[in-house]
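All protein chains of the complex are present and in place, except for one that has been dropped.
All chains are identified by letter, namely A and B, in their written order; residue positions are counted from 1 within each chain.
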Amino acid sequence: MTAPGAISKVCTALKAYWTGGTWLRWEVFLGAVLVADLVLNAVVSPYFLDPLTLSDATFNFTEKALIALPMALLIIGREIDVSVAGILALSSVVMGLGAEHGLGTPALVGLGLTTGAACGAANGALVALLRVPSIVATIGTMSLFRGVAAGVLGDRVLKNYPASFHWFGQGYVIGVISFELVLFTVCVGLFSIYLHLTLFGRRLYALGSNPEAARFAGVRLTRYRFWLFVATGLASGLAAVLLTSRLGSTRPSIAQGWELEVISMVILGGVSVAGGRGTIPGVALAAVLLGFVTYGLGLANIPGIVMQIIVGALLIVVVGLPIVGKRLQARAHR
Amino acid sequence: MPTALRRARREFGLATLTLALFAVVALRFPDFASGRSLLSLVDDTALLVLLALGETLVILTRAIDLSMAANVAFSGMIVALLNRAHPDLSLWVLVPLSASIGALLGTFNGLLVWLLEVPSIVVTLGTMAIYRGAVYLASGGTWVTSGQMSASFQGLVRHLLLGVTTLSWLALLGALLAWWLLRFTNAGRGFYVAGNNPAAAVYAGVDVGRAQARAFALAGAIAGLCGYLWVARFAVAYTDVANGFELQVIAACVIGGISIGGGVGTVAGVVLGCLFLGVLKNALPLLGVSPFWQTALSGLVITVAVIINARDATPGRRRILEPRTLAQAGTPGARPSP
Partner (left out) sequence: MRASGLAKAFGGTRALIDGELSLYAGTVTALIGENGAGKSTLVKILTGIYRPDAGQINLDGQPVQIHSLLDAQQLGISVIHQESVVFEDLSVAENIFITARPKRYGLIDWPSLRRRAAQLLAQLETPLDPDALLRSLSLSQRHIVQIARALSHDSRVIIMDEPTAALSHHETEDLLAIVRRLRDAGHAILFISHKFDEIMAIADRYAVFRDGAAVGCGAMADTNLDSLVSLMVGRAMAQIYPKLPASPGAEILQVQGLSRAPEFQDVNLTLKRGEILGVYGLVGAGRSELMQVLFGLHRADHGQILLDGKPVHFANPEEAIRAGIVYVPEDRQHQGAVLSQSIRDNIALPNLRQLSSCGITRNSRVTAAAGEWSARLQVKCRDTGQRVDELSGGNQQKVVLAKWLLSKPRILILDEPTKGIDIGSKAAVHQLTGELVQQGLSVIMVSSELPEILGVADRVLVMRRGLARGLFERSTASAPAILRAALDS
């Protein structure tokens, strides 16, 4: 292919991308806000652009983002799971108990992942098989999982983890790039391929847009719903491994309030609560954005609870703005 | 079965279950059934009853309000702060103020749902965080303790009328008002209409968005009132007041037969749901269940309740065959004849 031919091809592709509807506009918008926030953070705090600080900041979102990825698929499929933090807590407690009984790192990781998947399967059974609406089902299991974790734990703290276990949450792969960040990037890649390239992703979009029509077209709704919940549970278990190994201990209050943050990441990422719309790159960008925003606020010594106000307001604005925009557009056209 | 009885079957079952649970505990601990213990139980459950009534109004319209607990915390904190700063400020000002602040917060939720058409779960997830953070901002992270509250501030809720606390009377009054609203006013019936069939509600002259906004405003007002009641009863106001309580509220509603899809539910059911949770909560320590397991137990109860609800809601098969035909099932049916 000649050089001018290649350039013109690239230009046409770029043009198609840009006018390709809302797909890329939101992601570009998020990207722009991210850049703006990075600049802001750098201005507020001089050591922000230090590689170590940046790396430190990534821990703010990597674990939550891992849960946000399958959660995005779930919400695109018109379901929701508010029990993820409870699953995380329970998985962490199970691992802690395993550590107390002297189990090695591989076994602990296995325990954490299995607990997560099992909890996810329980959710899946409730929603896909027993047809319980996912919001109430997972409100129930949220209390159940966290409650069992709290009950088993009592007022103790579990911290007898083997030394090698800490590598997952505290280890680095190359220089300042942490294992968690690498894992996050790999997962973003895998989930993007699943949702945007494979036929399973297309079926999921149809399922979320119109479950009945999808069913009539041969999509196995029960199967998709069940395995999506298992995936979310598994991701929560994985996040439990990472978080527990990073903190080095298990407390009853571990990951408190994380369900709100994860769902906020997904919705900020452009996934519609009504189902059938949303992208993985959007969710990934939203996760990174939220991570850096909260990190920057932390550097400015703003307490966590006030940060929540900003996250909450952001959530409402993000969802409400397009609707306001549509209204104004309609009025302008009249 | 006559229709009225059929509808009350669920409430009947729940009442029986509650009484059974109560009886089991009372057999081992006769004190549990004493007058004083019963009054204490009702007093304990009163706040849950009031908040659950508010949440019921919202859920009936096919929406959900996750911000009620944060609303309670904020309104309560404001009046507590006022009381600390101006102890002579009359309760006649503080109590309506608390309710008004709550109503304002609720209306904010309602307007976002109605005018901006943002799904209520997103709105209330956001406002839950905003209102909770606002408590911190208002209080600067400090606590308002009982020593800093005036005697009258704390006294009202504990005041006994005919041996029953004001708080309990308020809960009863609230239940009666809610029942009256839902049964005898067009606005109340409008909640059922909006939640039952939003697409067809316009044919019945009901604007779904407006009904939802109304429900949110009322729920907010109740939450605001409970804000004062909560900080006065527990004689303390801090950022984490009622943290996580919204789950108990929703649990009480679900157990009481309120359908999460809207349009179904009764005040009697909600009150029974609250009583059930109240008996359970008070029975657990007596039965030797460590407080650490209470969350798990209520989680289990919620899960079972929603499974039962889901089974009731599943649409059955279309009734096409005539009863005559069904009765003849087994005999060779009509063979095609040219």
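Keep in mind that, in the parts below, a residue touches a chain if its C-beta (ideal position, glycine included) is under 8 Å from a C-beta of that chain, and two chains touch if they have at least 3 such contacts.
Everything numeric in this text was worked out from a predicted model, so none of it was measured.
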From A:R131, A:H166 or A:R215, residue that would touch the chain that is not displayed: A:R215
Chain B, residues in touch with the chain not shown (by the definition above): 2-4, 7, 183-186, 189, 192-193, 196-197, 200, 202-205, 263-264, 317-322, 325-326, 329, 332-338
Touching residues on chain A - with respect to the absent chain: 193, 197-200, 202-203, 205-206, 209-210, 212-220, 276
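Simple rule for what comes next: only the chains that are shown with their structure count from here on.
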Interchain centroid distance [CA atoms averaged], chain A/chain B, Å: 31
Residue ranges of chain A touching chain B (in the complex, touch as defined): 80, 126, 130-133, 135-137, 139-148, 150-151, 153-155, 252, 260, 263-264, 267, 273-274, 303, 305-309, 311-316, 319-320, 323-324
Chain A partner contacts - residues on chain B that touch it in the complex: 64, 112, 116-119, 121-123, 125-130, 132-134, 136-137, 141, 239, 247, 250-251, 254, 260-261, 290, 292-300, 302-303, 305-307, 309-311, 314
